[in-house]
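One protein chain omitted, others in place.
Chain IDs A and B follow the sequence of writing; residue 1 opens each chain.
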Amino acid sequence: MDKKRKSRIWLIVSLILLLLLFVAAFGGEKWLHHAPFKPDMRHAFQKPCLEYPFGTDNLGRCVFCRIIKGSRTSIFSALFVVLIVFTVGTLLGTAAGFAGGIWENIIMKITLIFQAFPSFILAVAIAGILGNGVINGVLSLCAVYWTTYCRLARSLTVSLREVPYMKAAKVCGAGKPAILFRYILPNVMPSLLVTAALDVGSVILSMAGLSFLGLGAVRPTAEWGAVMSEAKDYLQTAPWIIVFNGIALFVVVTVFNLLGDSLRDLLDTEAEM
Amino acid sequence: MKQNRWIKRMLHAGIQTLILLVGITFLSFLLSWLSPGDAAERMLKKSGMMVTEEQLEAKREELGIDQPLLVQYKNWLVKLCKGDLGTSYKSKKEVVQELAKNLPYTAALTAVAMILVILISLPVGILCAQHRNGLFDNIWRGVTYLFSSLPSFFVALLLMYVLALKLGLLPVIATRNWKGILMPALVLALTLSAWYIRQVRAIVLKELSKGYIDGLKSRGISRRKILFGHVLKNSMLPLVTLFGISIGNMMGGTTIVESIFSWPGVGKMAVDAINYRDYPVIQGYVVWMALIFLVINFAVDASYQFFDPRVRKGVEKDG
Partner (left out) sequence: MKRKAAVIMCAAMIAAMPMSSVNAAESGKHFTAGATTGFFGAESLDVAYNWDGWIMSIYGISENLFRLDASYVPQPWIAESYENVDDLTWKFTIRDGVTFSDGNPVTAEAVKKCFERTYANNDRAGSTLAIASMEADGQVLTIVTETPNPTILNDLCDPLLGIYDAEKEADPELGVSCTGPFVATSFSAMTEVQMEKNENYWGGTPKVDTVDLKIIDDTEALNMALQNGEIDLIAQLPASGTKIFENNEAVTMDSATSTRANFLMYNLEHAGVDDVNVRNAIGMCIDRESFADIVYNGYATASYGIYPETLPYGSTEGMENAVTAYDPEGAAALLKEAGYEDTDQDGILDKDGEPLSIHAITYSYNTECLQLADMMQAELAEIGIDMQIETFDVLDDSLTNGAFDMAILNYAMAPTGSAQYMISMMFETNGSNNYGHYSNATVDELSEKLKATFDEKERSDIAKQVCAELLKDRAFDFVADQQLICAYSKKVSGFEINPSEYYLMTNEIDIEE
């Protein structure tokens, strides 16, 4: 019982933190008193000070303002990826597990084929085909992440097939859609939700990785990964640019991980991590 | 009777493997088919010549990329069966040679990184499980959060800065020897260990919560003996499987770490090939990946009967 209470506290803490992040990402722009994109060359490479809490970058732009500006891209593109893969993967997975037979075989073969590629290289290949841009980055990451949900949903569904109350439902003449929506989906949801919460952080990091290879966000988007990959040239002379962006990334990823962990403990599921 | 069934099972497994192999290679063909730009144009225009449409046509014919997708795929499959993976557009060398040149580097990096992962994550994970929610556990929880929440290129730069520049312990550029491999391996190991520590901890905790442990305790067997004699032994199988999957993933190359440290492994090769539209190399690489994947998949399947099948995903930490 103690454990549950503790994870409930953590859940609340992470939800509050998440709320704060959302407020900063959505509303933060109103409080910014520097333009995030306009260069101000006279103020290039300023150390953190009152005027510029996180210093300025190589073109004299306020690092703090750019982080706030970029948070929307970083956080929401990741949420978008997770939403898509969660939906697609869950639907395909439950359908496969529920239908069984040849359909199950085909769907699972396709997931296996996608999985055979090292995830990051698959993303690079697809992003290379689609060209740069946040949307294309989102799509290529979707191609990588959906398999997890499909496999998890399917294996959970399969394990439900033989559960007594399912058999009972069938015997009682419940229709297929009813079984699917009333019994299967509610039962597979917790594990999948936890997996989704835990994946957000990892998607944010993958997105940053794509940007690092020049395949993610296009200019002038202040996506954190893209900013960091350019700021690395100033690691020695103006470390604040990359460090503060790194901290922002760390904070966001950690909040999502906390959320996922506490959800898992609370729901007592075994999500794939 | 028994032998017959065995043959049947092997046949089934073989067919399944074949289907997978065809699917994987076909997907890679599809990807290169869809990519914009054309290898013939790239090759000719780069040579410094103004090219005519006829020359382009001729080159496309020579490369065989003027054929429909399925014909190209069939030709490639036929060649593959003869053990011929084609010639790289870029280096004009056999793809097999290219792979053979880059693979040892990736293999070495994988080996060292995995050894480090095991050395770090096993003891830490076990200790964390043992002192659950204690100070040690909480500190490591923070550390693992830190390393799993930072992009690997950032970790790479920080390590470079601290270990190479400030402390002078390791070289920045991965020289192709023992010292040079440590830094890229360490970056991989740190980000991956962060994940493994939590896995080890979870697996050990799960084992500790099982009923037989109480039985052992009540029989007065020492905690040490329970831990090493039973818990660890039983936790090994799921862990070995996870390690296997990670090794498989890493043998596919680690793009970012390999390129930051100028380490000439297959991951860097693959990304360069993608950028250059070097289709033969991309396809050769995919065959290699498919092989690893199938082997690992087979090994995992084989070990499934020993433990809970739900924990089975390895990660490729390359964000």
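Keep in mind that, in the parts below, a contact is a pair of C-beta atoms (placed from the backbone, for glycine too) under 8 Å apart; a residue touches a chain by one contact, two chains touch by 3 or more.
Since this is a predicted model, take the numbers as computed values, not measurements.
Here is the thing to keep in mind: the chain we left out touches A, B in the whole complex. For the chain missing from the display, the contacting residue among B:68, B:83, B:142 or B:168 is B:168, taking the whole complex into account. Of the listed residues B:17, B:67 or B:91, the one in contact with the hidden chain in the full complex is B:91.
Contact with the omitted chain, checked across B:107, B:143, B:216 or B:232, is made by B:107. Counting the whole complex, the residues of chain B in touch with the unshown chain are 37, 41-42, 45-50, 90-93, 104-105, 107-108, 110-112, 114-115, 157, 160-161, 164-165, 168, 171-173, 175-178, 181, 259-262, 264, 272, 275.
The set of chain A residues touching the chain not shown comprises 35, 37-39, 41-42, 44-45, 58-60, 132, 214, 218-220, 230, 232-237.
Here, only the chains that are shown with their structure count from here on.
Note: centroid distance chain A to chain B, computed from Cα atoms, is 21 Å. Those residues of chain A that touch chain B in the shared complex are 109-110, 112-121, 124-126, 128-129, 131, 148, 155, 201-202, 204-209, 212-213, 225, 228-229, 232, 235-236, 242, 246, 249-250, 253-254, 257, 270, 272-273.
Residues 19-20, 23-24, 27-28, 31, 34-36, 145-146, 148-154, 157, 161, 195, 198-199, 249, 252-256, 259, 267, 270-271, 274-275, 282, 286, 289-290, 293-294, 297, 309-313, 315-316, 318-319 of chain B are the ones that touch chain A when the two sit in their complex.
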